[in-house]
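Take a look at chain A:
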Amino acid sequence: MSIEAKTEFKPKIVAFCCNWCSYAGADLAGSSRLGYPADVKIIRVPCSCRVNPMFILRAFEKGADGVIICGCHPGDCHYSTGNYYARRRMTLLFSMLDYLGIEQGRTRVEWVSAAEGVKFSTTMNEFVEKVTSLGENIRLGDLRCRS
Partner candidate 1 sequence: MKYSYYPGCTLKTKAKELDVYARASAEALGFELEEIAEWQCCGGVYPLGADEIASKLSSVRALNAAKEKGQDLVTLCSACHHVIKRVNDDMKNVDDIQTRANNYMELDVPYKGETEVLHYLEVLRDRIGFDTLKEKIVNPLKGRKIGAYYGCLLLRPSGLMAFDNPENPSIIEEFIRAIGAEPVVYPYRNECCGGYISLKEQNLARNMTAKIMDSAAGFGAELLITACPLCLYNLNLCRNKAGIPVYYFTELLAEALGVKREVRAS
Partner candidate 2 sequence: MSRVQRIGVFVCHCGSNIAATVDVTKVAEMARLEQGVVHAEEYQYMCSEAGQAKIAEAIKEKDLTGIVVCSCSPRMHETTFRNAVERAGINPYMVEIANIREHCSWIHKNKAEGTEKAIILAKAAIAKVNLNAPLKPGESRVTKRALVIGGGIAGIQTALDIAEAGYKVDIVEKTPSIGGRMSQLDKTFPTLDCSACILTPKMVEASAHENIRIFTYSEVEQVSGFVGDFTVDIRKKARSVDMDKCTGCGVCSEKCPAKKNASEFNRGLGNRSAIYTPFAQAIPNVPVIDRENCIKFKTGKCGVCSKVCQAGAVDYEQQDEIITEKYGAIVAATGFDTIKLDDFDEYAYSQSKDVITSLELERVMNAAGPTAGHLERLSDGKAPRNIVFIQCVGSRDCTNRGKPYCSKICCMYTAKHAMLIRDKYPDVKVTVFYIDVRTPGKNFDEFYRRAVEDYGVNYVKGQVGKVAPQPDGSLMVQGVDMLDNKQIRMEADMVVLATAIEPEAGVRKIATMLTASIDNNNFLTEAHPKLRPVESPTAGVFLSGVCQGPKDIPETVAQAGAAAVKAIGLLAKNKLLTNPCTATTDELLCNGCSACENVCPYGAITYEDREVNDHGIREVRRIAAVNNALCQGCGACTVTCPSGAMDLQGFSNRQIIAEVDAICR
Partner candidate 3 sequence: MSYGKSQTEEIKEISGVNPYKCMKCGKCSATCPSFDEMDIKPHQFVSYVLNDDAESLVNSKSLWKCLSCFACVERCPRDVKPGKLIDGARQVVVRQRGADYLVPEEIPECLDPELPQQLLVSAFRRYRR
């Protein structure tokens, strides 16, 4: 591994998208051909409130460089209040992660509606750019897995 040529850094980014708004927004970005880097991989969840902080910790532990959670706009949640729960939980989690050394720029919550293909694409482009500028996440990775 150590003798491998140094290639351009490609971050690993996990995006949790709620089924009703953001996942549909991502679909719209796709059907409108609004590109964003392939580094983003989307996991579909019913609602942003389904995202357990454990999932995010797990992602960082397994080598993710950034995690973004997308949900419906405040007031538009399919389940009325799920995105409010998500927002509160993530605010706490992100400040804790920051304390642990995982910079705020590696985590983000964004509201993207089903009609906002453009916003989805620009958000992902911005986020990837930000995470790329921060470089590889080494803080929470399992050090035993490294050579």
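As a selection rule, all candidates are chains of the complex that A comes from, given by their letters.
Criterion: a residue touches a chain if its C-beta (ideal position, glycine included) is under 8 Å from a C-beta of that chain, and two chains touch if they have at least 3 such contacts; residues count from 1.
Remember, it's a predicted structure, so these values are computed and weren't measured experimentally.
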Complex member touching chain A, one of 1, 2 or 3: 2
Residues of chain A touching candidate 2 in the complex: 12, 14, 20-21, 23-24, 26-27, 29-31, 33-36, 38, 41-47, 49-55, 58-59, 62-64, 72, 75-82, 85, 89, 113-116, 121
